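Omission of a single protein chain aside, the complex is shown with its protein chains in their original locations.
Letters are used for the chains, namely A, B and C, taken in the order the chains are written, and counting of residues starts over at 1 for each.
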Amino acid sequence: MLWDEKLVEENAKTKNPLGEGRVITYTQALQEALVLKLKQDSRVFLLGQGVDDPGGMFGVTRGLKEMFGAKRVFDTPVSEEGMTGICTGAAMTGMRPVYFHNRPDFLLLAFNQLVNHASKIHYMDAGKTSVPLVIWSAIGRGWGSGPQHSQAIQGLLLSVPGLKIVMPSTPYDAKGLLLGAIEDNNPVIIIEHRWLMKQQGVVPEGIYTIPFGKGVYRRRGEHLTIVGTSQTLQLALAAIDQLKAEEGITADVIDLRTVKPLDEAIIFESLAKTGKLLVVDTGWAMGGVCAEVGCLVAEKAFHLLKAPIRRIGLPDAPSPAGYTLEQFYYPTDVTIAQTIKEMVRGK
Amino acid sequence: MLWDEKLVEENAKTKNPLGEGRVITYTQALQEALVLKLKQDSRVFLLGQGVDDPGGMFGVTRGLKEMFGAKRVFDTPVSEEGMTGICTGAAMTGMRPVYFHNRPDFLLLAFNQLVNHASKIHYMDAGKTSVPLVIWSAIGRGWGSGPQHSQAIQGLLLSVPGLKIVMPSTPYDAKGLLLGAIEDNNPVIIIEHRWLMKQQGVVPEGIYTIPFGKGVYRRRGEHLTIVGTSQTLQLALAAIDQLKAEEGITADVIDLRTVKPLDEAIIFESLAKTGKLLVVDTGWAMGGVCAEVGCLVAEKAFHLLKAPIRRIGLPDAPSPAGYTLEQFYYPTDVTIAQTIKEMVRGK
Amino acid sequence: MIKYQYRGKGPEHLLALARNHERAQLLALFFTMLRIRMIEEAVESRYHEDQMKTPIHLAIGQEAVSAGYSAALEPSDYVFCGHRTHACYLAKGGDLKAMFSEFFCRANGCAGSRGGSMHLLDKSVGMMGSSAIVAGAIPLATGSALSSYLKDEKRVTTVFLGDAAVEEGVMWESLNFALLKKLPIVYVCENNYYSVCSPIEYRQPPVEICKKAEGFGALSFSVDGNNVLEMYEIAQRAVAHAREKGPVFIEAHTYRWRGHHGSGDDSHTGYRDVQELALWQSQDPVLMMKQVMYSLGYLDEASERVMREKIELEIDAAFEHAIHSANPVKEDLCKFVYSEGDTHVVG
Partner (left out) sequence: MIKYQYRGKGPEHLLALARNHERAQLLALFFTMLRIRMIEEAVESRYHEDQMKTPIHLAIGQEAVSAGYSAALEPSDYVFCGHRTHACYLAKGGDLKAMFSEFFCRANGCAGSRGGSMHLLDKSVGMMGSSAIVAGAIPLATGSALSSYLKDEKRVTTVFLGDAAVEEGVMWESLNFALLKKLPIVYVCENNYYSVCSPIEYRQPPVEICKKAEGFGALSFSVDGNNVLEMYEIAQRAVAHAREKGPVFIEAHTYRWRGHHGSGDDSHTGYRDVQELALWQSQDPVLMMKQVMYSLGYLDEASERVMREKIELEIDAAFEHAIHSANPVKEDLCKFVYSEGDTHVVG
């Protein structure tokens, strides 16, 4: 097994799921959401490169073609812009496509359809047309994927009106947010992370949805507020758990779940207590989710802030392919812990 | 003449150019830069849809085909992604393309080549290849252009490593920054604004360049710091000039000139005096240039801040086509003045 | 120099074809064309008043394409188009009042003043929408055809596009997918030889557009787009084929009499020869058909006058309607950014 697959698997093993109930993996949770919706709603269909192949999108879509037929679950040409427009057109005319990509990097081919079309049609048509479209992709960090295969591009889409952007971090959320995305009448981009795919978690059976724009506390604490999503939030949790054990440092850790819409209230609520903000994101620190959350707080909750905001994302460089350079590139629980310590010690 | 052309023309007439020297228009200044470089450097060539037609990109490229030949100044197919890659490939192999678009909206078709290729190749090739490419476009606000023809998308590109983003606001800067862009060895995106094209200004003859990442004070004052670029900065200047005359409110007004790289030092320098920051931008307020500048200050100059940051950009909605809706959509000198007053009065 | 010759078979051929059609059908076709012509001329005649604050892309000279083609469609069939919307919208039965209201930026415009002239839609008659992005509607229409395939409907979707739209790669991505799934779609390319002021020879090598589509495997036709009956007959074959067997591509040769946008001819600017325009005007699709109608005795001065008066009345009423309709209000601005609509499940 390759180094990063091993890492992901081990990581999944060491982290035991919290709570009571049925335990399944992240990919199983996602698949369950798809099965439920495919059964319930004949308008839903799945497509994407290799959606029906033996890999089946990390296993998420494996077997679904056999279950629901080749008409509703199908492979596509390698034509991201065209297929995004085709999905948009299908959504405009009554269907509910769920379009899978292996990596968010490939969404860059479809920005015209995403930004100029899918996200604007409801507005442009004065509400007469809706575009219930789900676009799914998983950040491909690791395995030497390199500059064109590891990007986290949510920051590039954050300011686009009409889009919703979902970034789950647990199997429970992954399922509930995907169900919510399929039910939503707008284009929803789901950005998963490859490194979460083998995670286990408690996941209820049946349909449930997690509201968009509502964050959740993953930890409660005193010294600072940490805000983020997805895999970087998991790192932050590891960091704070360690710091709590070692140095008694605690934090409110807020999982935003969706970055657009973005739950301002929960951030302000927490800051009223802690006065210190750390924003973490899988994308570039500059100009993306970190910047938006940081600015939002400096704008609307300035009086709550007791210290400078800190942000942890990627440096202003493309993601390098090589293993060693990758180690320098990505934040880790250790580097996050370091920043937390600086913030708490007031350095 | 259409309403917005009239407006732009009148605006240009009422604003008399400051300073001594030769006065020319914004488009003349841009053309001059092109002529100088085409004469000086045989590697430079110009292309774009209609670059050689009677319109000639607001007049910027008019007559250049006749002057430099159809081989070096040429029209292109309507293939933005392809042509961006073609320009990138030409730049990789020793040429220096200047690629013109009427509107930034069309750049969205080329995000794959811009973000996955042009901006990454130098890094990906470990410095062995450079991509000296200039991409020029002008925000198409007005004339009922609507959601797909008026966008200011600099915010979407801000976090992309390897790109430079230039947003001039005066004829002098437009020429000097374009000259600098053509001399730069990296992909440079120039985002102009249609409403500035008829402006007059003092512009030196010959070649001069304006360094990237160096802002400039357009006004000096006491009560707050206003940071921005392009046409919105012009509105902010109108607002503060009015407020100074009427109420004695003064501001440091900083024109960033380039948003990537971004001049942090000048912002912090000014904030040390004023303690209050207003960021203005032609793009969406959320997640773009405003967010980055705001967060930057809350992160690195928090101790200088005496009040919440404010940002003025576009609301979280597509740009509507209709005249009346446009009036509600865009910030004006009046709405900016209102915000400034609130900030100074400490509301 | 005349670059683009009329290559059709002229009025005699129109007359010959006319003999195979019913009087009523011929009258209806003529009426559709005449109505489009008169509406376009009326819009043009008022455009200088600057009350229609929207770009206009007049179809004058190209009426036979939409008129002839759309007559072969069922009311339940769908149409999409690009920026040159007027004729497609009217030929499909789009509401004139709602169109004029849109031009006048009124709240009751067909796109609620959000879209302007480049975004006309009337879903009650199957006019599904348009995109101001060249080729942007092509995948949308293909997606609409995918919906029909998924729903086992016999509905045909048609998309009108210009000669420049085939330069966008998404045209070929869409056609490839449509052929792969044998979708019920017709691509109607109005080749008027220009993209804005760029002649086709600056954008494409000398290869027939329909040959490209043929190379991809589509049933393809080359048609005299100034001959409404040739257009109609080919459309009938195309629509029947699309409904039962799959994609069809039609290249209709025609010519735009006015400037790319706005009112009036712009040949004097030099990008095309006035002789070329004169040549094509001598093959006026409306006049040719009128003469055929006269020579067949299906129309005379009196009945033509009745027709014209009817259309004039309709136009006047529509202008009245638009001019006296209300502008949008501030609260409208941020409506319809997101669809809150039902998520009704279809079992």
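Going forward, contacts are C-beta pairs under 8 Å (C-beta built on N, C-alpha and C of every residue); 3 or more make two chains touch, one makes a residue touch a chain.
These figures come from a predicted structure and were not determined experimentally.
Interchain touches from the omitted chain, evaluated on the whole complex, reach A, B, C. Among the residues B:12, B:124, B:158 or B:271, only B:124 touches the chain that is left out of the figure.
Checked against the full complex, the candidates A:132, A:146 or A:294 give a single residue touching the omitted chain, namely A:146.
Touching residues on chain B toward the chain that is not drawn are 40-43, 45, 71-72, 76-77, 79, 81-95, 112-113, 116-117, 121-132, 161-162, 164, 183-186.
Contact between chain C and the unshown chain involves residues 167-173, 176, 179-180, 202-207, 211-217. In the full complex, chain A contacts the hidden chain through residues 2-3, 49-50, 52-55, 74-82, 105-106, 109, 143-149, 315-318, 320-325, 328-329.
Assume only the chains that are shown with their structure count from here on.
Centroid analysis (C-alpha atoms only) places C farthest from chain B. Of all chains displayed, B has the C-alpha centre closest to the centre of the whole protein C-alpha set.
Of the two chain pairs considered here, A-C and B-C, the higher C-beta contact count falls to A-C. With centres defined as mean CA coordinates, chain C is found 42 Å away from chain A. Centroids of chain B and chain C (each the mean of its C-alpha atoms) stand 36 Å apart. The set of chain B residues that touch two or more partner chains comprises 81, 105, 109, 146-148, 315-318, 320.
Counting partners per residue, chain C has 109, 111, 113-115, 119, 131, 133, 136, 169, 337 as the residues that reach two or more other chains.
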